[in-house]
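Heads up, one of the protein chains got dropped from this complex, but the rest are sitting where they should.
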Amino acid sequence: MSGLMLIAILLVIMIITSVLALFLKDLLAAIILFSVFSYFAVLIYLALGSPDVAFTEAVIGVISTTYFITTLRKLKRGSS
Amino acid sequence: MSRILASVAIVLMCLLLFSTTNGLPVLFDANSPASTHVTPRYIEKSHEETGSPNFVTAVLADYRGYDTLGETTVIFTAGLATAALLMASKKKSNRMKGGKDK
Partner (left out) sequence: MKKVYGSIILDTAFRYLIPFILLYGVYVLLHGEYSPGGGFQAGAILGIAFVLDGLVQGKKAILRITGETAVIIAGIGTFLYCFVGILSMLSGGNFLEYSLLPIPMNDVEKHVWGILGIETGVCICVMFTIIAIFYALVGKEE
């Protein structure tokens, strides 16, 4: 079944991305990995056959990345 | 010590979730109970009852309009709580500086 195989591959990449985002010292790189995680969630929703949810998740991914970078700029902390 | 406890809790939760997803129907199955009793009524009758060709919007806004009201209330409450939390910390720091209040 190529449908289930595609979802399994995307899920494995999503897990690797999210675990990698925990162990980085640079905060800006961690924010970008959050954005990549949201993008893979969009692909999984499309593979499961629902374009409405995928559209919403794409827009919300942009908004949450904007909030994170605004907060980072206000605190003036680039790495931890 | 607390890390070991947290890891054990995560492993137990994973085992619990993996064992209960065996009871769900297979993905894209045509014989599951949701596809044989509920879905044909929505697909056949949604265009003549609600007048919209997109049956995702028809289910979300007409057949299940009350659930969408609950979801909108949750979004509004989350925004209200976040805005109140962010504005309260700013007011406190302005008050401690001393000087003229409005």
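As written, the chain order gives the labels A and B, with residue 1 at the start of each chain.
Keep in mind that, in the parts below, a contact is a pair of C-beta atoms (placed from the backbone, for glycine too) under 8 Å apart; a residue touches a chain by one contact, two chains touch by 3 or more.
This is a predicted model, so every value here is computed, not measured.
In the full complex, chain A touches the omitted chain through residues 51-52, 55-56, 59-60, 62-63, 66-67, 70-71, 74. Mapped onto chain B, contacts with the missing chain fall at residues 48-54, 56-58, 60-62, 65-66, 68-69, 72-73, 75-76, 78-80, 82-83, 86-87, 90, 93-94.
Definition applied: only the chains that are shown with their structure count from here on.
Per-chain CA centroids place chain A at a distance of 18 Å from chain B.
Every residue of chain B that touches chain A in the complex is listed here, in rising order: 27-28, 56. The touching residues of chain A, when paired with chain B in their complex, are 3-4, 48-50, 52.
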